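Here the complex is missing one protein chain, while the rest keep their positions.
Order of writing sets the labels: A, B, C, D and E. Residues in every chain begin at 1.
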């Protein structure tokens, strides 16, 4: 059986114009590999939205990164103070991967 | 280190025309915040599908909600009897969030 | 309370032209039900990408499958030797489902 | 007319799409583009029909054709339901859902048919677009009554299904564009004709290429289809279509409009009705109703049905 | 002119979209298509404006109008900010963000207004497209200065906001197309006119259908809007638009161009400015600034504002 290693799965939902800045913040925390996923709509404390690209200012993108415990914690520390003011959604969970070194 | 709190991550895959009704059902279970994710295709017991929007009747959308243990259980209870008849996929897993109050 | 059962959640990120072959590989491992999710971009050891469909050769798709421990292990065994050469991302995590039989 | 009709670019592109899918090519039109063209077709059909009615004014024929369309859409599901239950061996819910599709209409079949009739010098009257709009929804109501269980489901909308039926996006867009055409008239539409009139046939080609891909892929996936349901998906359009032509001729419509009434009666919905049925009758199998209407009846109408209804209308008129 | 303007297909499609959304229909234009049409509109406006300027050559009027546009975009946020703080009871950040939107311009309002003016025999000069381009960004700078806190945020780009402002996709595309139009001239553009000139009004119809849907859905979601902000979203265009018309007339522009300057001054951005503000002033509520500009001011300008600015320009000219 192929050996798997535990890592953290970090997901951040953010308005599209904020994504480059969040990617830069992740890099500061040591996370340089990530995947962006599209979204279609939703509702939160700040109301409902649909993915209208008309202005693009409020279209949301999900950033997914698999990383080590330490990098995850560093990223969460940097992002935590911004969650409320920037209407972000941040999730963290356990995940197993093959090739553990790739996800440090 | 920023403190994180455990919550449930609920994911429901459903045909697009059913989404408003599922959102309403979630609200009855106390879940009012959610995100919708697009899909591209798949295969299940009811055959293969591709996301053709021609009719839209069988295009699927993934609803994601982070919520408390109780609300999650209430939602699952309501949805369980519909899973088979409505060709739904329901998943539930652990997730950690900052700002726990936001996800009750 | 509705009873839920533990299963594995397998996610594979791959270039679009590889998806049919990966679906075939999953079927060999006993996994015939899956969902495909679109992506928007990312960065990895092989550089940054955006979802330009111009050639489609490097647009990525996420395959999601909920399955039993055994099938998951069989799939991971088959996929592991290809991860590096085919630039794949493979994740595995715990998930709970209703109607456990459906996900064996 | 039959061979000419088959060799037109619109039909050839449909066949190209179907053949590509059958050969398992990866050819695909992006969803968003296909959906955009489908909305375009409805806007264009509505505007042009409205513009023509604005020019011709309301006529006696128009009222007759509208009444006939209304009656057909309400009543055609009844014999269809009976055939689907008996010959088709479907349960009540599935039979009702399928019957509703055959009482309603296919906008693209109507559009292609109109172009082919126009080519053959039998252009249907502009008010037939109004009849098209009128025929989209009544069959849904009959279908839901036949199913009996509709809306008793815990996911069904509180207010019943009428809202979903009448505010379906495609119904609204067709009706709204028809109204705008009526208000602005042919003259007022001139400025938008380079988009909504001139390129219509070309856009239809692109759309039918996609329809060919989708229909053939559904046919290859024909999990829910049996020999019985496939045969019914061929028989129902012939029956309903002939009935439409005969009724149109009996009401003294011009042959082109009688043929168009046949096309409407013979076509089956695959946009508005499935969206409502998925919610109202979740127990009905979408693989079945979309398989029948989209993968069998639509290709049949496009290649043979339209030519047959046209031929029948010409025959009865002479 | 007012009633004529209201009954044009472009406006009727906007109303159709708005009514469909208010009735909670599921009608929707795919994002990608709407975005594609919005890019098309900018390319078309830029090319045609550049082509006209290439033909007419640089004139005195052009310099005056450009200077007026520049001044308006820089200065209009100041009174707006004051009104939003006092009457609107907004905090500094929100008031600054909204003020920037009203100093900038709406490309689609300008496009629709130009078509309506052209219909009424008051076509604005080609160089007004240059003025449009000039007016997109200065207001952003004023807005950021008014907010004071801009860019002090940990997510704000190191190099400041200027890059985001001037390299915003829509700004680049409009300016770039204008330049290409200047280089190639009307003659050189002939080969692409079947795409960028002839179908313009029809494409605008499809886009305005989508704008109607989006604006009405925002209005129904009006979480962030209060009676005060809605009233200001009606008062600001009238104020700014009148100022624009008066200034244009005072500078001896032809009535069509004076009206166009009014349309520019009276319109509010909902593409370029929100994208910059979301990053520069994350504490400002997008529900507020998009609600005001997109859900209130845009429909007002489309239905009444444009007609009013046109009427005022004609009045002052005579």
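Throughout what follows, a contact is a pair of C-beta atoms (placed from the backbone, for glycine too) under 8 Å apart; a residue touches a chain by one contact, two chains touch by 3 or more.
This is a predicted model, so every value here is computed, not measured.
J.: Touch as defined at the start, partner being the missing chain; which of E:33, E:277, E:292 or E:306 qualifies?
T.: Of the listed residues, the one touching the omitted chain is E:33.
J.: Can you name the residues of chain C that touch the chain not displayed here?
T.: Spelled out for chain C, the touching residues are 15, 17-18, 20-22, 25, 46-48, 50-59, 78, 81-82, 85-87.
J.: Mind listing the chain D residues that contact the chain we can't see here?
T.: Within chain D, the residues touching the omitted chain are 7-9, 12-13, 16, 19-20, 23-33, 115, 119, 198-199, 201-203, 205-206, 209.
J.: Can you list where chain E touches the absent chain?
T.: Residues touching the hidden chain, for chain E, are 30-33, 35-36, 39-40, 43, 47, 163, 167-170, 172-173, 176-177, 179-180, 183-184, 188-189, 191-196, 199, 275.
One rule holds in what follows: only the chains that are shown with their structure count from here on.
J.: Among the chains here, which has the CA centroid at the largest distance from chain A's centroid?
T.: Relative to chain A, the chain whose C-alpha centre sits farthest away is D.
J.: With centres defined as the mean of C-alpha atoms, identify the chain lying farthest from chain E.
T.: Checked the centroid distances; the maximum from chain E is C.
J.: Counting only Cα atoms for the centres, state how far chain C is from chain D in Å.
T.: The computed centroid separation for chain C versus chain D comes out at 39 Å.
J.: Out of chain C, which residues touch more than one other chain, so two or more?
T.: 37-38, 93-94
J.: Listing for chain E: what residues touch at least two other chains?
T.: 28, 30-32
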